[in-house]
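The structure that follows is given in the form of structure tokens.
What you see is the complex with one protein chain gone and the rest in place.
Showing subunit A:
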Amino acid sequence: MAARRAASSILSRRPIPRPVAASSIGESALLGAGSARGWLPGALHRFSSAPAAAAAAATEEPIQPPVDVKYTKLLINGNFVDAASGRTFATVDPRTGDVIAHVAEGDAEDINRAVAAARRAFDEGPWPRMTAYERCRVLLRFADLIEQHAEEIAALETWDGGKTLEQTRGMEVPMVARYMRYYAGWADKIHGLVVPADGPHHVQVLHEPIGVAGQIIPWNFPLLMFAWKVGPALACGNAVVLKTAEQTPLSALFVASLLHEAGLPEGVLNVVSGFGPTAGAALCSHMGVDKLAFTGSTGTGKIVLELAARSNLKPVTLELGGKSPFIVMDDADVDQAVELAHRALFFNQGQCCCAGSRTFVHERVYDEFVEKSKARALNRVVGDPFRRGVEQGPQIDGEQFKKILRYVQSGVDSGATLVAGGDRAGSRGFYIQPTVFADVKDEMKIAQEEIFGPVQTILKFSTVEEVVRRANDSPYGLAAGVFTQRLDAANTMARALRVGTVWVNTYDVFDAAVPFGGYKMSGVGREKGVYSLRNYLQTKAVVTPIKDAAWL
């Protein structure tokens, strides 16, 4: 069956023009890299079709990453140290399943050491006591260093996470620098209100750093999640213990070393590589941690919140899963809608919490949309993420790889129509064919659960009221896409969808100033923008009587 599809895809192959929608997405859109196809015609030469490309990528030798792994130890109190237990774990190249490096494996004892260092840095160290302008300068220098080491950082990120180099080098690393500059600019603009009182009182509000923040980041965007978490925490004057995902420990260690080079005092940022049940749980239940921020699955998010409740009631920010609707109205330019919906789902191998994973298409354009989505998926270039022109690398690891294929099977079993993909790509590593299901029904598992892979599910609708109801009928509420030129429909849906972000005629715009986070079981709190600062600040009201007040 896979072979038959491969043949048909060669027949249906067409040059992909630079998508029109690209301009409306803007330079800062994460999806910008998709347009790389437009300026890399060579890609189409090498890979005449997606499955063929995947097969080629999997049979040819992987490209040697142009970077050495320099840091594999835990970063505690400004020093790279072994784990207390002396143990290490392997981090694996998802292209091959081969070991990249053995990394020190932090557990509860290392978290204790890291929290002690952070506690000292916060309680006695210079960081919260220096001026905001000085903190700002450290973050600005950090941004400069990231740019100076961009090639190295991007290569590490691609190697460890299987993300295309075009994406990490072209977008993600520059965005980390951009986020850092954004938060640097906030450091000296954190304002409390002076508050009117009912009587003769002078009332002012101080926003103080909250203390030691524990942060747990996922493997799908290691560097960007580092920036989202560490940037605002540091700008506000906090100390941090960061636990990276065990799949992707490398880039955070590298950039954390740059942050120290930029002048960060020791102990302010500690990075502990390790696993959730050991290091992660220790951080969540630690009595010396004042705040938790977690990005990951909804299941793990529940555990994080529970551990916080059972220990010291530390406040928790959660950015969790999603099953985000992408709604295409009948007035849509179908070609543009197909391209945007494609990118909304397939970006980053489909490993996005906000992936547009329920593609709702109006019945009047449905058939055309499905046909064109299929063609686009079949043309998606799968291969070694270090190779120019490749759009899709491998999934992160064997576990995810198998889980996605189980979902594909479930889609077939439940009666959805498999119109593209449906199998692994190649014979080595964790590559999966871009997969599209049509005729998907709301009650199917693939329309309800987060697949976190390159599997698009297309559903049909007929009215705005109906699609809003169905889109909202989900335990998740992270994001939504609305594709229409009709102002009134756009405004109605923007308010009616119970989600944290609505992208209208665009998707995956992740500007530093735009708040991001979920409704319902997609999370608690917001990251980015001015809203992110609230996660890392305490609010203190200072009240004193005022005698003979000239005014109140």
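One rule holds in what follows: contacts are C-beta pairs under 8 Å (C-beta built on N, C-alpha and C of every residue); 3 or more make two chains touch, one makes a residue touch a chain; residues count from 1.
One rule holds for everything that comes next: contacts and distances are computed from a predicted model.
For the chain that is left out, the UniProt protein name among "Aldehyde dehydrogenase 1", "Mitochondrial ribosomal protein L2", "Potassium voltage-gated channel, Shal-related subfamily, member 3" or "AP-3 complex subunit sigma-1 isoform X2" is "Aldehyde dehydrogenase 1". The residue touching the chain not shown here, chosen from A:A116, A:L140, A:V412 or A:V509, is A:L140. Residue A:A512 is the one among A:I210, A:L259, A:A512 or A:L537 that touches the chain missing from this view. Touch with the chain omitted from the figure is made, among A:H202, A:H260, A:R364 or A:R428, by A:H202. Of the options A:R95, A:R119, A:H149 or A:R181, the residue whose C-beta touches the omitted chain is A:R181.
Of the options A:N79, A:S462 or A:N491, the residue whose C-beta touches the omitted chain is A:N491. Panel shows subunit A; residues 28, 130-134, 136-137, 140, 178, 181-182, 184-189, 191, 202, 464-465, 487-488, 491-492, 495-496, 512-513, 530, 544-551 of it touch the chain omitted from the view.
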